[in-house]
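With one protein chain removed, the remaining protein chains of the complex are shown where they sit.
And then chain A:
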Amino acid sequence: MKLTEKEVEIIEILEKDARIPIETLAKMVSLSVDETEAILKKLEETKVIVQYTTLVDWRKVDGHEGVTAMIDVKVTPKRGVGFDEVAERIYHFPEVKSVYLMSGAYDLSVVIEGRSMSEVAKFVSEKLSTLDSVISTTTHFILKKYKHDGTVFDQGDQDHRIVMAP
């Protein structure tokens, strides 16, 4: 789908802050509120904008720390459907947060979130490894998130500038 420059700009702004008031957004791209609303509606209907989500630092919430694992999965692709069918079998599990087809040493990169390491381990051994096409898995637990989707955790908006300068 070909988008106009303004449409791309609206997406770029929302990617950084999806809660920006529509009046402000409209002004930033020099459109009326109605025009901006129409563009948003179109982008949502065509699923260019899939969803508006919130980036949460769960470590700060007691009892919700959780664990995240990245699992390298090697699979045998099936004739006719390639990797898509295996990927689909995997991504339907709700604990699977993302699935990517990769180039290189393994085929699928699967991100799992669970409440504890044993929960993740259980998922890998019972659900993932037992799939027919899965040849092997390597599980990496994330120890600390420094930056996620372009955002650095715990980076205050520190402005070091003096309050007034020529």
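The rule is short, and it goes like this: a residue touches a chain if its C-beta (ideal position, glycine included) is under 8 Å from a C-beta of that chain, and two chains touch if they have at least 3 such contacts; residues count from 1.
Following the convention adopted for this analysis, contacts and distances are computed from a predicted model.
Peer 1: What protein name does the UniProt record of the undisplayed chain give, "Cytochrome c domain-containing protein", "Acetolactate synthase small subunit", "Carbohydrate ABC transporter permease" or "Aminotransferase"?
Peer 2: In UniProt, the chain excluded from the picture bears the name "Aminotransferase".
Peer 1: Considering the whole complex, which of A:2, A:79, A:92 or A:161 touches the chain not shown?
Peer 2: Touching the chain that is not displayed is residue A:161.
Peer 1: In the complete assembly, which of A:24, A:76, A:125 or A:138 touches the absent chain?
Peer 2: Residue touching the chain left out of view: A:24.
Peer 1: Which residues does chain A use to touch the chain missing from this display?
Peer 2: 9, 12-13, 17, 20-21, 24, 27-30, 157, 159, 161-166
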